[in-house]
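In this view, the complex is presented without one of its protein chains, the others remaining in place.
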Amino acid sequence: MVEALLFWFLALVTLFGAVAMLLVPNPIYAAMSLVVSMIGISGLFAFLGADFIAGVQVIVYAGAVLVLFVMVLMLFDLKSETQAFSKGLLSRIFKVASVGFLLGGLIGVMVLEFSWILPVFMQSSPQWTMTGVKKMAQLLFTEYMFIFQILGVLLLVVAVGAVALARSRGGTHERA
Amino acid sequence: MPLPSVFFLAGFVTLFGFLLLFVASKIGEVVRDRVKSETYECGLPVEEKVDTKISIKFYLTAILFIIFDIEIIFLYPWAVSLKEFLAQGLGWYSLIGVGIFLLIFIFGLWWEIKSKALDWE
Partner (left out) sequence: MGADFLEVSLNALKLIFFFLMMVQMVPLLVWLERRGAGFIQDRLGPNRVGPFGLTQLLADAVKFLMKEEFIPQKAVKFLFYGAPIFALIPASLALCAIPFGPKFEIPAFSFWGRHWGPYEFILQGYEVGVGIVFILAAASLAVYSILMAGWGSGNKYSLLGAIRASSQIISYELALGLTIVAVVLIYGTFSLNEMVTLQRGPLSFEFFGKMVTIDFLPNWGIFYQPIGAFLFLAASFAESNRLPFDLPEGEAELVAGFHTEYGGFKMNLFFIGEYGHMIVASALLITFYFGGYELPFLTSQELLAIYQEAFGVGLTSSLLNALTHFAVFMFKIFIVLWIFIHVRWTLPRFRYDQLMELGWKTMLPWALGNLLLTALIYVASKTY
């Protein structure tokens, strides 16, 4: 009973955040709605017994990425969008196509009913939480060690790119 | 994770704060005044808008924080299961692997310090 209630609560929070992010005209409220959605997703991870991933979800997305978004939006002080979407032909085609794609995907999932994948998500015994992290580490630092190193390089490239962009001269903010 | 307890606590704290603010707003005497409700500006009339230009360093700090934060988070699973790696005889192997990762990290940090990306004037 409690489990089902918890799941529906978390699912509703996640969806509410996501829908609010799309519909709210004020960009800062939109970013904050995304935070709510991220916390909901983290709750869902915790609900499934993946506590570490739940924590990481909050630390990285809510605690780092969205902090950047909110900070940037606050500094730009964007005005609320009164008109949520533009009206050109291209954007209409894009809208119809993306809605169709998402709906098609949803219906596809419902029709095909990936029943084989459900039991994988249903395991949520309490001792899974620590063994899960250790299993992940076991794979990450043996079998996928090379990929892990590539990830380090990728992050380095991102850092260099960010610094290079911030240093580039010209534009509206001429710097000495 | 004890989710019900966490949500219960968060809900209770929110309610607590809300009730306190509500009670405080009912008790205090309110005298509205045009000058009083102006934005605080050390006594001078407000001239500038809120959206003053702010150094790009703040964005850069936030972006670099995200990157380093992700790198640090990758170290947690390794740190917590180092005992298991040692038991399997993989201690040095995993340490060298993480060491290379950290070297890339250190190189990034060194480059940023050298390129003055972290300098605040």
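So that you can tell them apart, the chains are marked A and B in the order they are listed, and the count of residues begins at 1 in each.
The rule we apply is simple: a contact is a pair of C-beta atoms (placed from the backbone, for glycine too) under 8 Å apart; a residue touches a chain by one contact, two chains touch by 3 or more.
Predicted model only: the values in this text are computed from it and were never measured.
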Touch list for subunit B against the chain that is not drawn:
1-2, 4-6, 8-10, 12-14, 16-18, 20-21, 23-25, 27-31, 36-42, 48-50, 52, 54, 57-58, 61-62, 65, 68-69, 72-73, 75-76, 79-83, 86, 91-92, 95, 98-99, 102, 105-106, 109, 112-113, 118-121
By the contact criterion defined above, which parts of subunit A meet the unshown chain? Give residue numbers in ascending order.
28, 32, 35, 42, 51-52, 54-56, 58-59, 62-64, 67, 70-71, 74-75, 126, 129-130, 133
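Everything that follows uses one rule, which is that only the chains that are shown with their structure count from here on.
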So, what's the distance in Å between the C-alpha centres of subunit B and subunit A?
17
Within the complex, which stretch of subunit A touches subunit B?
2, 6, 9, 43, 46-47, 51-52, 54, 56, 59-60, 63-65, 67-68, 71-72, 75-77, 129-130, 133-134, 136-138, 140-142, 145, 148-149, 151-153, 155-156, 158-160, 162-163, 166-167, 173
Sites on subunit B touched by subunit A in the complex:
1, 3-4, 7, 49-51, 53-54, 56-60, 62-67, 69-71, 73-74, 76-78, 80-81, 84-85, 90, 93-94, 97-98, 100-101, 104-105, 107-108, 111-112, 115, 117
